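For reference, the structure discussed in these notes is given below.
One protein chain omitted, others in place.
A and B label the chains in the order they appear, each numbered from 1.
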Amino acid sequence: MRLSALLLGPVLLVNLLTFLAPVLNLASLSFNEARPGGGIGPGPTLATWADLLADPYYLELVTSSVGVAAMVTVGTLLAGYPLALFIHRASARWRNLLMVACISPLLVSAVVRTYGWMVILGDNGIVAAALRWLGMAKPPRMVFNLTGVAIALVEILMPTMILCLLAGFGRLNVALEEAAASLGAPPWRVLLRVVLPLSMPGVLLGCLLAFVLTVSSFITPKLLGGGRVILLATEIYDQAIVTLNWPVAAALSVLSLAVFGAALLLYGRILRIVEA
Amino acid sequence: MKRALHGVVIAALFLFLLAPVLLVLPMSFSADRYLVWPPSGFSLRWYVALAQDAGLMAAARNSFVLALLVCAATVVLAMPAALVLARQRFRGREALLAVLTAPLLLPTIVLALALLIIFVGYGLIGSWPGLLLAHLLVALPYGIRVLMTSVSTLPAGVEEAASSLGAAPWSVFQRVTLPLMLPGVAATGAIVFLVSFDEVVISLFVVGPQLTTLPVAMFRYVESRTDPLVAAVSALLVLLTLAIVLILERAVGLTRALGR
Partner (left out) sequence: MRLSPLPRRALLGTALATPFIQRARAEEGTLTFGAYSGIFEDNYRAAVVEPFMKANPGIKVVYYPMGSSAQTLGVLRAQKAAPQLDAVLFDVSVAKGATDDGLLEDISDLPVMKELFPSAFTKGVSGVAGTFDNYVMLYAPDKVKPAPTSWKAFWDPQFKDQIAITAPPDIVGISFTLMANKAWGGGDYRKSVETGLAKIAEMAPNVLSWNPTPDPYTFITQGQAKMAVGWNARGQIYSAASGGKLAVAIPSEGSLFQINNMCLVKGAKNTGPAKTFINYALGTEAQKAFTERMFYAPVNAKAQISAEALGRTAATPERMANMLDVDWLEIARIRDGISEQWRRRILTKR
């Protein structure tokens, strides 16, 4: 027992120093008041929270962040599901190769992938060039707005989604599908009645992760949003780094943790219904 | 007909997924001054420019050294913890595990801000100890997870056999456990290296003018200039990632290593 404590000690110390203490400190900072020029007033006070919650701007920020995150989550699921199913059904030899191809983008920095989307979606980018070549005089604008940010986020989150879906497909049995088909069920019905319900746990986990990662995404909206896409994470960055209003940044962080907690609760609820 | 349509959809989705990563390769050989497609010509000028960019080169060196440090520290810290957590059942084990892996789940921007505020007080912004601690925050959960999986898949009984033959615990670990776990350690090293090398949000909050990492330098570069230079960096990074993925695939299989 003593040995165990000794072996766990260093990790716990690092966790305490870099995680528990800073996060608790952050939460308590939201009960201080900001002073102009980056100063922090004495606490505890509810002033920062009172201002924040009374301000429709921040309420809108939370709802629009949640809305964007929900939209991106659905997009990621729609784009990821067919691919995951395809990989799951592929022969063992192909499956590994396809899986590496699908998941390795996860290991490439979000900066690189967002930059890639700048190359593709930009006004002088590949899509615009292709559309012009096809005869469209004025291709639709895909950068400096939510469209580009959403497209890039869907792509960036796809590997995570596919990974979760594949884990969920573990329970999927080809024999079951074949049985349903042999009983005369059309393919879409097999998908809807057999495949989808069985893969629900994977779907839910993938959606949870995609949702949380979108709410805290920040590189992509900053680089592709044209200054127009303001989400919880970008606002936290601006308040923390540029304005240096730490109490507000701290309160917004607590708010995003609350959004995260709500998503987690919802996930648990739906999972229980699905499993039952 | 239907099958063909299905094939087209799958191919299009694959293309969508891989396009941004693949396209930086041709873009990096562009001869133009701006991001324009198609490039008016091809050249190596942006690779030359990259080699001459002292800021990005220094950042790349920093990221490389930092990733190695994070790798070493993660293995040394997480290995003993993984042994205990994978083998022993004790009260509060689940809670402990949750606390240790929570940093993976929580929004990184929140962690970043929490670190910034603590670090400012101790002058750790833009310092090596600060960056190392910040990266350990996200690297340790991966390390613990992967090493725990590796411990639990060790063949049963080998260690007991060794100790029943009279080997001391330390020498059992050294002679039996560690060699058996080498693939797991390699996987941990590879994953943690990439996690540290690619980490950008937390780094962005804790770097300083005299010490910055490659992803942060790239982010700042893209914010102030849009030319194919970053495509050259990206192309090199994609190749590096590919190399590490291959190592990982050889060592344990990528999907198993990444399985959460």
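The criterion applied here is as follows: contacts are C-beta pairs under 8 Å (C-beta built on N, C-alpha and C of every residue); 3 or more make two chains touch, one makes a residue touch a chain.
For clarity, every value in this text was computed on a predicted model and none was experimentally measured.
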item: Touching the absent chain when the full complex is considered, from A:31, A:49, A:144 or A:267; value: A:144
item: Contacting the left-out chain in the complete assembly, out of A:4, A:25 or A:243; value: A:243
item: Chain not shown, touching residues in subunit B; value: 34, 55, 116, 120-123, 125-127, 208-211, 220, 222-227
item: Residue ranges of subunit A at the interface with the undisplayed chain; value: 36-38, 57, 60, 64, 123-124, 141, 144-145, 223, 225-228, 230, 235, 238, 241-244
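We take it that only the chains that are shown with their structure count from here on.
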item: Complex contact set, residues of subunit A against subunit B; value: 1, 4, 6-8, 10-12, 14-15, 17-23, 25-26, 29, 79, 82-83, 86, 96, 99-120, 122, 124-126, 128-129, 152, 155, 158-159, 163, 166-167, 212, 215-216, 218-219, 222-223, 232-233, 236-237, 240-241, 246, 249-250, 253, 256-257, 260
item: Partner subunit A, residues of subunit B touching it in the complex; value: 9-10, 13-14, 16-21, 23-24, 27, 34-38, 77-78, 80-81, 83-85, 88, 90, 96, 99-100, 102-103, 105-111, 113-118, 133-134, 136-137, 140, 144, 194, 197-198, 200-201, 204-205, 215, 218-219, 222-223, 226, 230-231, 233-234, 237-238, 241-242, 244-245, 249, 253-255, 258-260
